[in-house]
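Of the protein chains in this complex, all but one are displayed in their positions.
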Amino acid sequence: MPNTFGHLFRITTWGESHDGGIGVVVDGCPPRIPLTAADVQADLDRRRPGQSKIVTPRKEADVCEILSGTFEGQTLGTPIAILVRNEDQRPEAYKEMETLYRPSHADYTYQAKYGIRNWQGGGRASARETIGRVAGGAVARQIFKKVTPKLEIVAFVSRVHDLTANVPLEKISYAEVESNIVRWPDSADAERVIALIEKTRAAGDSLGGVVTCLVRNAPVGLGEPVFDKLEADLAKAMLSLPASKGFEIGSGFAGTLLKGSEHNDAFVNEGGRVRTVTNRSGGVQGGISNGEDIVFRIAFKPTATIAQAQQTVSVTGEAAELKARGRHDPCVLPRAVPMVEAMTRLVLADHFLRQRAVAGE
Amino acid sequence: MPNTFGHLFRITTWGESHDGGIGVVVDGCPPRIPLTAADVQADLDRRRPGQSKIVTPRKEADVCEILSGTFEGQTLGTPIAILVRNEDQRPEAYKEMETLYRPSHADYTYQAKYGIRNWQGGGRASARETIGRVAGGAVARQIFKKVTPKLEIVAFVSRVHDLTANVPLEKISYAEVESNIVRWPDSADAERVIALIEKTRAAGDSLGGVVTCLVRNAPVGLGEPVFDKLEADLAKAMLSLPASKGFEIGSGFAGTLLKGSEHNDAFVNEGGRVRTVTNRSGGVQGGISNGEDIVFRIAFKPTATIAQAQQTVSVTGEAAELKARGRHDPCVLPRAVPMVEAMTRLVLADHFLRQRAVAGE
Amino acid sequence: MPNTFGHLFRITTWGESHDGGIGVVVDGCPPRIPLTAADVQADLDRRRPGQSKIVTPRKEADVCEILSGTFEGQTLGTPIAILVRNEDQRPEAYKEMETLYRPSHADYTYQAKYGIRNWQGGGRASARETIGRVAGGAVARQIFKKVTPKLEIVAFVSRVHDLTANVPLEKISYAEVESNIVRWPDSADAERVIALIEKTRAAGDSLGGVVTCLVRNAPVGLGEPVFDKLEADLAKAMLSLPASKGFEIGSGFAGTLLKGSEHNDAFVNEGGRVRTVTNRSGGVQGGISNGEDIVFRIAFKPTATIAQAQQTVSVTGEAAELKARGRHDPCVLPRAVPMVEAMTRLVLADHFLRQRAVAGE
Partner (left out) sequence: MPNTFGHLFRITTWGESHDGGIGVVVDGCPPRIPLTAADVQADLDRRRPGQSKIVTPRKEADVCEILSGTFEGQTLGTPIAILVRNEDQRPEAYKEMETLYRPSHADYTYQAKYGIRNWQGGGRASARETIGRVAGGAVARQIFKKVTPKLEIVAFVSRVHDLTANVPLEKISYAEVESNIVRWPDSADAERVIALIEKTRAAGDSLGGVVTCLVRNAPVGLGEPVFDKLEADLAKAMLSLPASKGFEIGSGFAGTLLKGSEHNDAFVNEGGRVRTVTNRSGGVQGGISNGEDIVFRIAFKPTATIAQAQQTVSVTGEAAELKARGRHDPCVLPRAVPMVEAMTRLVLADHFLRQRAVAGE
C-alpha cells in the first residue's frame, strides 16, 4: 500500500529528508543473486545531488549500508534492508516553511491530509525519497544480470524546455548518455542544453522537459491483460516520481493523429521470430510485452522551488510572499534519469517473477 | 493482482467476450448504500455497443443482474457480484483468428504468454471486459452520492483525430456531453466530428483521439505521498483501458515548455479556503488532492480492427493477409468516456476509504 | 482483503445463502490446466447438503457453471468464474431472525458491524459460503494433478464429541474415508458415530469434533520464514471456516508436555534424501515444508443451530426465546472434510506458485 511498490518483487521505502535517514526494504528477491553495497552505491551515485554544476549543490555522500538479506556477497532470499543516513541537513534553510506553503509543493496538501508535517525540508516529498527506489532498482538490476543478461534499460533526457534531442532510438547508448552531465543522448549537442539550464538558474528560474526510456531485449510475455498491463504499471511507476506530469508509450499522444491503417504494426516472421515492422505499440500489445523495444516518455514539470519571490498563504491563511532559500535543482531531468531506470527495473522484475510463477519455467 | 483493482474499494473482473458472460465482484463497499440493478444498468447502457451509428453494431443488451451483496435496495457490506451474459456471439466471424494474429491486437502476445487463447473473439482483450469496470464504477458512484454528493465527474471527448473541442473547462457540463453521440462537450460542434468518423468508417479505417476527465469538488487529502500518488493511480487506471497510449495531468506534456515561475500555482486565501490562482497542478500536489478541479487527459489510439487488408503472420509463422470481418468501432472515443469515468470513480472511492481509515472521520 | 484468499493463486468468493447465488473467481491459475465443470462438481457434491441422513436435508443440487477462464477444456490463464445458483430458499423459515439474534450465530455481530443484514438465512455466515472455497479448491487440485501428481491430501473426521478414531496415519486412505457418511477413517467403526449423531439430532441437539488433515508427498520448500509460514497460512485458512475453534500442527498442544529432547525430530539420510525419524514438526520446520507428511487438526464446535428453545434478545433489546426452524446439520464434521481439503489445496497452490516464482524452476 502507501509505501510499498510491486507484488512479488516489492520495495517498501521510508524516510524523510530531515530525520534519521532514508531506506528501503526489498522483499521477494530470489536467493543467490550476487549483491554488494557497491552494486547499489553505483546507482545511488548517479542520482546523488552535487554531481555537477547543473544540479543542486546539496552535499550528501549518500553512502548506503546493506543491513540484511545477503551473505558472503549473495542474496539469501530474505528481505534486503538498505540504509542511507541523512547528512547535510539544514533545517534553518526551511524555517519559512513552518508557516508558509510553498507554491506547487506538497506543503499544503500534507498539512490538509495529515494535520501535521515535517516542515524542516520536503519530508517524504523531497527528492531524497527516491533513494529507496534507486537502491531497490539496483537490486532488480542484479537479478536481470543473472537471469536475462541481454536486457538493457537506457533512460535519457530527450527534451529540456524547448530543446529537443535528435538521436534515432537505435543509436542511443548508455555510455553516451552517461558521458555528459545532462544525460543527453548526444554529447556533442549537450552544451546548448547545459547553457540553457545555467542561464535559467542564474535567472532564479527552473525548467522542465521529457525523459525517454528505452528497454531492449525485454522478455516476451511480461504484463497482464487487464489492470496490470505492463504500460499501466509503468505509467503508475512514472507518475509516482516527483514532478512527473505525463506518460506515453509507443506512439503516445502523437499517435492519435494517425489512422488505424497508418498506426497498426504489421507482423512479419523474422528468422522464426514474430516481429512487427513498425513499433507504434511501443513494445507492448494487449498489456503484454511482444519482444520489441519498450519505449515510453515521461513529462517532468519545471522544478517548483525557484529563487524568485512568489505569492502564497501562511498556515493561518494570511497572504504572504515566499522566496526559497533551500538548495535545489534548476532542472530535475538529469537526476530523474536514474529514477526512471530504477522504476522501470522494479516493474519489469515484478512482472518477470509473476510470469515465472505462472509459466513455470 | 492481475484481475483486481483497488485496495479498500476493490473490483475483481472476469469474463471473455465469447463464453458464459462478463462480471465483477465489488469488495469493500460500505454497507447501507442505496443500490439497485437499475443504478448499474444506467452506466452499462452508456458503454454498450449499438448505441448509435458511429459505434460498433454488435447487439448486446448487456442486461446486468446483481447476484449478491444487497438487501432491500441497500448494500450489505458484503461482496457485490454483478453478472452480464454474453449474447450476440458470432465465433464464425473470428474464424481467421484461430490461425492469424491481428496486427496491433493481443492475439500474438496472449499466445506467447499463455500458450493458449480463446480465438473466438478478443477474450479478455475485448472491450467487453470493461463491463466489469463500468459496473464497479456505478457502485462507487452510489457511495459518493451518499457521502460526498457534490462530487462531480465528467469525462468527454476533447479531440478526435485532428478535430479539437474548444470549450473552457468551467463550461463543461455532463448534460451537454451526453446530449450528442460523440460525447463532445459542444453539441453544436459535434456534427463535424460525426462526419469525420462516418467518412473514416466508410473508408474501412479508424480514428483515435483524446478524452479529458474533469473532477469537480473532490475532497482535499486524497492520495498518498509516494507510490500511490493520486495521479499515479489515475495513470495506471487509464493506461489499463484498452487502446490507451498516454496520460497527462494538469499542465502535462505542454507544461514542460513553461518555466517554474510561469508554471507554479500561487496560493491565495479565498473565503477561508486555501485555493490556487492557476491549476497547472491539475488538482493534485505531492500526490494529494488539493481541492481544485482534477483534470487529466488520456490518449486513445485508432481502433486496431479495420476493414482494410493488413500484413500479418500465422500461428505457424507464414506470412498472410488479414481483413477483419468482426464488428467494431471506427473510433473508440465515445464509448471510452464512461470507462474513463468508471475508472476515475474506482480510484477516488478507494482513496476516499483509505483516507477515512487513517483520518478517522 | 475481506473476501479474497491467497496471493498468487487467489480466490474471491461472494454470495449470500438467500439471493442470486454463490460464486467464486479464481485468479492466478496457470494456463493449460485441464478443467471442466465436472471436475468442480465432483467436489461440490461432497460438500453438498442432503447427501445422507446425518446432514441437513436442505435440498440444493448446487450445480456449478464455469462462466469464464477456460477454452476447449483447458484453463486460459485468465480468471475462472464459477457460479452456483441458490435454489431451495425458504426465507419464511428464518422469519424470527428478522427480530431475534440466534445464540452463537453471526446475527448480532453482523448487525453491529454493518447496521444491516440479510436475515433471510445466514447470509455470508451460512455454510453455503464455502461453495466458493470448495470450487476454488477443485481448480487447485487440477493444477497439482498436472504439476505434482503424487501430492495427496486426505482429510477425515478423527473425533466426534467423545468418540475417537484409532487408525494410524499411514493407514489412512481417501477411499476408506469416502466410503462412509461420517468420513470416518475406519468404516467398520463408523456405525457407532452415526448412531451418536442420530441420537443427538433426535434430542434436538448438536455435536462438535475434530477433523484431521494429512498431506502426503508435499514438495519441500513451501512456506515463508516469518509471517507466511506454511502453518500460519494453514491456521488462518482453517480458522476462517465456519464453526472452527482451534488448529494444531504436528505435536500441537499435546507436544507441549514433551521435553525438547523428546520432541526434536532427529535427521537421517534415507537413500540420499534428508528425512526425520519422528514427525512432531508435522511436516513443517521454520515455516517451510520439509517433505514429511503435513499433519494438522481442526476443532469444530457443535452446530449453533439446535432444535431446543434458547434464551436470546431481540434487535430492540427485549428478552426472548428462540427455537430454530431452519434446516441444519446436527454435526458439521462430515461436510467440513471437503472444506478442509479445499482450503489446504488453496494454501498449497498459492505457496507452490510463490516458490516457483522465486526458485525459477
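Just so it is clear, A, B and C label the chains in written order, and each chain counts residues from 1 on its own.
In this text, a residue touches a chain if its C-beta (ideal position, glycine included) is under 8 Å from a C-beta of that chain, and two chains touch if they have at least 3 such contacts.
None of these values were measured; they are calculated from a predicted model.
Peer 1: Among C:26, C:44, C:106 or C:294, which residue is in touch with the absent chain?
Peer 2: C:106
Peer 1: Quick one: say which of B:112, B:340 or B:353 touches the chain that got left out.
Peer 2: Selected residue, touching the omitted chain: B:353.
Peer 1: By the contact criterion defined above, which parts of chain B meet the unshown chain? Give residue numbers in ascending order.
Peer 2: Per the touch rule, chain B residues meeting the hidden chain are 7-8, 28, 30-31, 77-78, 147, 225, 353-354, 356-361.
Peer 1: Taking the full complex into account, what residues of chain C touch the chain not shown?
Peer 2: Given the touch definition above, chain C has residues 1-5, 7, 13, 101, 103-106, 108-110, 112-113, 123-125, 129, 159, 161-162, 200, 204-210, 220-221, 223-229, 231-240, 245-253, 255-269, 272, 274, 276-277, 280-282, 284-291, 299-306, 308, 310-313, 317-319, 354-355, 359 touching the missing chain.
Peer 1: In the complete complex, which positions of chain A touch the hidden chain?
Peer 2: Considering the whole complex, chain A reaches the absent chain at 1-4, 7-8, 10, 12-16, 19-23, 25, 27-28, 31-32, 65-71, 74, 76-81, 83, 113-118, 123-124.
Definition applied: only the chains that are shown with their structure count from here on.
Peer 1: Tell me, please, which chain's centre (mean of its C-alpha atoms) is farthest from the centre of chain B?
Peer 2: Comparing chain centres, C lies farthest from chain B.
Peer 1: Averaged over CA atoms, how far is the centre of chain A from the centre of chain B? Could you give it in whole Å?
Peer 2: Each chain reduced to its C-alpha mean, chain A and chain B end up 26 Å apart.
Peer 1: Provide the list of chain A residues touching at least two other chains, using ranges where the numbers run on.
Peer 2: In chain A, the residues touching two or more other chains are 7, 225, 354, 359.
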